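One protein chain omitted, others in place.
Labels for the chains are A and B, by order of writing; each one numbers its residues from 1.
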Amino acid sequence: MVRMRATLAVLAVVLAAGCSAPGSDSEDAGSDSGPIKIAVVDAQSGQLSSLGAWELKGARLAVDEWNAQGGVNGRQIQLDVFDDQGDPTIGTNLARKIDSEGYIAMIGTAESAVTIAMAPLLKQAEIPNITSGQSPGLVATKSEFLFLNGPTSTTYDETLAKHIVDQEGIKSIAMITNNGGYGKGEHDAFLKALRSRGVTPLADQVVTADQKDFSAVLTSIRQKNPKVIFLGAEEVESGLIVKQARDLGITATFAGAAPQGTPVFIDTAGAKNAEGAIVSSPYLSNDIDEASKKFAAAYKAKFNEEAELHGAKAYDGTQILLTALKTSNVASGKQLADAIRATKHDGLLGDFAFDETGVGIFETSIGVIKGGKLVAAES
Amino acid sequence: MRTKLLVGAALAVVAWFLPYGLDSYAIHVVNVILIFAILAVGLGLVMGIAGQVNLSQVAFFGVGAYATAILTTHAGLGFWVSGLLAIAATVLIGIVIGTPALRVQSHYLGIVTLGLALAFTNWVTNAEVAGGAEGISGIPSPELPGVDLSSEYLYYYLELIVFAVALAFGLFVVRTALGRRMRAMRDDALAAGALGAEVPMLRMTAFMLASVYGGLAGVLYAGLIRYVAPESFNIANMFLLLAMVIIGGRQSLIGCVVGAISLALVREMLVDHPTIAQLAYGSVVVLVVVFAPTGLAGLPRRARAYLDHRRGARGTAAQLGAFQPYEPAASASGDELLAVQGVSKQFRGLKALDDVSLTVAAGEIRGIVGPNGSGKTTLFNVISGLYKPTRGRVVFRGTDMTGRAPYRLARAGMARTFQNLRLFGDLTVEENLLVALDRSRTLSAWRYLLRPLNVLRRDRALRRSATDVLHRYGLTQFASLAPKSLPYGIQRRVEIARAVAADPALLLLDEPAAGLNGEEVRQLAEIVRSIRDSGRTVIIIEHNMGLVMSLCEQITVLAGGRVIAEGTPSHVAGHPAVIEAYLGDTGEFEGATR
């Protein structure tokens, strides 16, 4: 009987404790002294880690430049990297982690799925996030804390279609896209751009993201004999497609967005095969203008490798964040997000001006691969 | 038992108060870990308990999560309804993915389930309804009046309760009839079938159980993360899950949970060095497999065994008791029980049996003898359903049973022992008997859900019968030991006790005296006679002619796959064909008749 009463007592305590919900203590988002903590969340391992590595370098370069000039409001900026391994579940863990460890803003990720998974948590925690994804799904999260450091697929492909159809007058176009997040976005955006011009693609082929042999797809395209083949796939897969297409005797010009301008694409395809490919990109090369030359030189000096698009995007994104921190007097949460939205920035990719959806840049340029290098197209 | 309960209670209290000491990041990690723990329990059930290599547990997880996501966002159903439907959907998929297990096992099953898991990821990456590679976001959090489950602290309690119930149910299954039968199937599917375990049904049940756990975890995942994408259910996570189960100890559900928690914690600690974490858990898997196959869960027992060994407590002091004869029963002697009619069995050109016919009357002890390779064991395998005869029929109790699955024959009243002993190695002696004593259908496993008390009551009754059998065969002191640790003669006796425990009308004994000493052979003869006197019929294959001659009323002699003689011992011994067949092989016949 005594035992029973004791059990009941314990039970009552437990229940009472259960009713007063745990964890209602609110952590402060950022303290007013000490370094300003910014997190870079990106895949540092796994298949997409090259994007993550580039992005980290771009962000690091920007932060180091600011720190060298005394930081923001006299406070140094502390940049820490977190590895999401390309896994959305780990992404959510990290969202909680950076929240509880007092980071006030986040740079990354390069994987749309991870960013989308993190978005609601970051919104709840009021941590502004500048991502380098470009998928329409990012905009669809409708989070006022999510910003894109580059154009969306719509911008890339609208520019591309304008160049190919309107300027070059080519209407004989075939499409190969993969079913991954990036490929799907490219597929929809480019198809829409073509349709708005009254053009129907000769072929609209979908491949899987880890396909290796494209003979069936390419042979059926070869029979339609298009002038231009649009590629909506990541660097390596696009390279393989181009290599196999040339082996099959396809002479058509390839066209695509940012991945088709990268060295990985050119290496995989072979420089000869990639020659003439049309690329729509906000950052064609390291010597477009003074700003890019300066950035490229600093990048090279710091990391001993050539700068490229993803680093440039992260650099721009970080610059915007730091500028907003400065103009808002190191605010956090909603105020910081508003400050980012209000920031006008003349960056490497162009003039940033964010709209309600968190997209800040609506312009890309057309480049061509010549002699194994991406150069601006003569217009 | 008492300490176990206390530890359990202490853990429960700690688990209940855990959130008070955690920040929002830690509680999120804990919530994710609990989901993985539920998954691991499911994988432990199908792989560790039922022995089915299932590499699609992560797909079950995905189906549960995706179904919840689709039903809540597209169909606009509430979370709870969606969750229930999602679990139902997962079970359906579980049945589909489990189907190959009916035809293939081991590594074949591994690649098929792995392939189907990849097929699932491929489907969700493409399907419009699953949101493609972008996945589905904006899943609503579950609603409960008065409790805000969008708070991860309160969500923890939801998960904790589901986890506790799931684990308790898993342990309940493992420790009662269904789980015992699965473990028996894992150790030796052939012997389990010969004892009446419906192997196909059991395999499907195992996959269904695993899919329920996968589905539960998926629903919880959808409610917690509120976003699903193909990457969350990739193969890397499958291998991580596998590592959790192996490191924790696949044969123990508690071990699986410990493995899941510890591996997830280590991974979280090494989150900035995932490659090192990967290297570490890969190496640990290899080490565990080689040096501690029972995983963390098996360590205490191994340590105890080691200490006992060091202390010099070699061997068990257990003594074999005397056999207590059965009460003689009036046997309905004379009626035909088994008829083998013109059976032939061919193996790629080799004719193992050639037009063999024989009939055995109820209440008989029939001996089957013949030189090595004369087809005796093949005949047993045909009778007990392991082989399908190329030609001919097997009629048992008046029904044509040719080519029926072994478990059907077992259920019709046939039991057998094996030439080279097929005891369930990881079950205790008592459990070996319990598997045979349990004559319930696997279909009746629905009782686990609806009438758990009934299950417990039946299990208690089974244990009482097992105690009787142990006592009758003098095995009481060996009840809790592993069969492999016992001397050969005792293992033989356990196997006979197990076969008789299945309450057969016809008992097939394949060389029961092999490896026994003289005294043991004498005891064996006594046991077999008593078994017959209790109203059963016995067919015995034996090389020990003395035993056959003294025990059997009728003897059938096989040579080269044909019946060359049949009749009473003295008749057979004098048969010229028999003497010719045995010439050069052995002089046993003369020795025995002299």
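In the analysis below, a residue touches a chain if its C-beta (ideal position, glycine included) is under 8 Å from a C-beta of that chain, and two chains touch if they have at least 3 such contacts.
By definition in this document, contacts and distances are computed from a predicted model.
Trainee: Given the options "ATP phosphoribosyltransferase", "Anti-sigma-K factor RskA", "Branched-chain amino acid ABC transporter permease" or "Glutamyl-tRNA(Gln) amidotransferase subunit A", say which is the protein name UniProt records for the missing chain.
Mentor: When "ATP phosphoribosyltransferase", "Anti-sigma-K factor RskA", "Branched-chain amino acid ABC transporter permease" or "Glutamyl-tRNA(Gln) amidotransferase subunit A" are compared with UniProt, the left-out chain turns out to be "Branched-chain amino acid ABC transporter permease".
Trainee: Could you tell me which displayed chains border the chain that was left out of the figure?
Mentor: When the full complex is considered, the omitted chain touches A, B.
Trainee: Just one of B:V286, B:L299 or B:A461 touches the chain that is missing; which is it?
Mentor: B:V286
Trainee: If the hidden chain were put back, which of A:S153, A:T268 or A:S292 would touch it?
Mentor: Only one listed residue reaches the unshown chain, and that is A:T268.
Trainee: Which is it among B:L18, B:L386 or B:A405 that touches the chain not included here?
Mentor: Within the whole complex, the residue contacting the unshown chain is B:L386.
Trainee: I need the residue numbers on subunit A that touch the omitted chain, in ascending order.
Mentor: Subunit A touches the chain not shown through residues 45-47, 49-50, 53, 178-179, 205-208, 210-217, 219-220, 223, 236, 239-240, 244, 247-249, 264, 267-268, 270.
Trainee: Need a quick check: the contact residues on subunit B for the chain that isn't drawn.
Mentor: With respect to the unshown chain, the touching residues of subunit B are 51, 53, 99-100, 103-104, 106-108, 110-112, 114-116, 118-119, 122-123, 125-126, 190, 235, 239, 242-243, 246, 275-276, 278-279, 281-286, 289-290, 293, 347-348, 377, 380-381, 386, 418-419, 422, 510.
Just so it is clear, only the chains that are shown with their structure count from here on.
Trainee: Spell out the part of subunit B that touches subunit A in their complex, as residue ranges.
Mentor: These residues of subunit B touch subunit A: 13, 16-17, 19-20, 22-29, 32, 122, 125-126, 132-135, 137, 148, 151-154, 157, 221, 225-227, 229-232, 234, 236-237, 268, 271-275.
Trainee: Can you list the subunit A residues touching subunit B in their complex?
Mentor: 10, 14, 17-18, 21-24, 27, 44-46, 81-83, 85-90, 92-94, 96-97, 99-101, 111-114, 116-117, 119-120, 135-137, 140-141, 179-184, 208-209
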